[in-house]
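Now for subunit A:
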Amino acid sequence: MIDYWSYYHTRLIDAALMHLQLVTISLVAALIIAMLVIFTCINKDKWLSGLIYFFSALYSVPSYAFFALLIPLTGLGTTTAIIVLTLYSEYVLLRTFSTGIRQIDPLIIESARGMGMTDRQVFFKIQLPLSSKSIFSGIRLALTSIIGIATIAATINAGGLGTILFDGLRTQSIETIIWGAVLTIILCIFSNVVLRLIEKITLRNLELGD
Partner candidate 1 sequence: MVTEIVQYFKSSGSQYEEYLIQHIQLSITALLIALVIGVPLGYISYKHPKAAEFFTTTSQLLRIIPSLAILFILIPIIGVGELPALIALVFLGIPPILVNTILGFKEIPAVTKEVASGLGMDTKQLMKKIEFPLATPFILNGIKLSLVEIIASATLATYIGAGGLGTLIFTGLGLYRMDLLIIGGGTVTFLSLLSMFILDITIRKVSKNSVEFSS
Partner candidate 2 sequence: MSNSAVKFKNVEKKFAAETIIEKLSFEVEDGEFITILGSSGSGKTTTLKMINRLVEPDGGTIEVNGQSIEQIDLIELRRNIGYVVQQIGLFPHLTIEKNIATVPELLGWDKEKILVRVKELMELVKLPYEQYGKRHPKQLSGGQQQRVGVARALAANPQIMLLDEPFGAVDAITRKELQKQIKSIHKELSGKTFLFVTHDINEAFYLGDKVMIMNNGEISQYDTPKNIVTNPKTDFVKELLDTIYEEEALWRELK
């Protein structure tokens, strides 16, 4: 195991960085879209539920098949991978965000309106901060699932840690497969820790920390 690392560590680190890049771009894109969707649909519960069901259907499309279907349109490589990973995260984000916002006591919203806040102010001053905990847990959940799925992107030449796994498969080397898996797990834990830190700081600034 250790020998393998000293021989191939540049390759492993490169793959991990590529992997991180793939999921970060996808997650940020999904996050921006999610905010726009939630902001537009916040008072249209039916639209939001419909959209969430639509994305849940996309989420259930196996990634390998999803890639295959997109290749005629967007070709091999990172673009296709990022589109698919973004759509997957979109479902997780929308579901958790909407749950978070729906959990807010309607009395709070009502009294905010009663104080004369506009819909926009209610959204930014009340709904967003009060649902920030579920927003963060949604981000973590989305990240965890797409880090795993992103390994499959290696099949369409998008790089990442999947390439290590496929190398291991080709050379029948359990060492290589385990390194691929371990690095994916480390990436997952590392990004979760970073996100938790960001969450803590944000919540403290919002004075919602416990």
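How were these candidates chosen? In short, all candidates are chains of the complex that A comes from, given by their letters.
Please note the rule applied: contacts are C-beta pairs under 8 Å (C-beta built on N, C-alpha and C of every residue); 3 or more make two chains touch, one makes a residue touch a chain; residues count from 1.
The structure displayed is predicted, hence computed values, not measured ones.
Touch, as defined above, links subunit A to just one of 1 or 2 in this complex, and that is 1.
Within the complex formed with candidate 1, the subunit A residues making contact are 56-57, 60-69, 71-72, 76, 144-145, 147-149, 151-152, 155-156, 161-162, 165-166, 168-169, 172-174, 177-178, 180-181, 184-185, 188-189.
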